[in-house]
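A short worksheet on the structure shown next.
Every protein chain of the complex appears in place save one, which is left out.
Presenting subunit A:
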Amino acid sequence: MSHHVLLIEDEPNIMEAIRFFLSRDGWKVSCHSDGATAVSEVNRITPDVVVLDVMLPNRSGFDVLKELRAAPGTRDLPVLMLTAKGQSKDRERAEQLGSSGFMTKPFSNAEVLEKLRSMVGHG
């Protein structure tokens, strides 16, 4: 059974690349690029895992993660933060807010894939 990942990222070519290699690996991939409506999109499509950028238009990924963790339905949803903000304080903030994983840009496709697999308990 394929897992469903929601990719929340505003850089279209990053989105396309991630979408490509995840699809090739058998994932069902949905994409979204706006921070303000990200939580409602999560609730609408109920993915197995979320890849979340920090610097999003209209609302930061940290705020999105905070709201996801505050709601019973998404409290335990695996969320991988993927961001160009790689300072230790950003990593710590992501951990404090309850992210399941944190990777910085630029990233390796293989590492992203491996991380997502481990987050959904897949291979």
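Observations on the model:
In the analysis below, a residue touches a chain if its C-beta (ideal position, glycine included) is under 8 Å from a C-beta of that chain, and two chains touch if they have at least 3 such contacts; residues count from 1.
Here is the rule we go by: contacts and distances are computed from a predicted model.
For the chain that is left out, the UniProt protein name among "4Fe-4S ferredoxin", "Helix-turn-helix domain-containing protein", "ABC transporter ATP-binding protein" or "YciI family protein" is "Helix-turn-helix domain-containing protein". Where subunit A meets the omitted chain, the residues involved are 11, 13-14, 16-18, 20-21, 24, 55, 62, 84-85, 88-89, 92-93, 96-97, 105-110.
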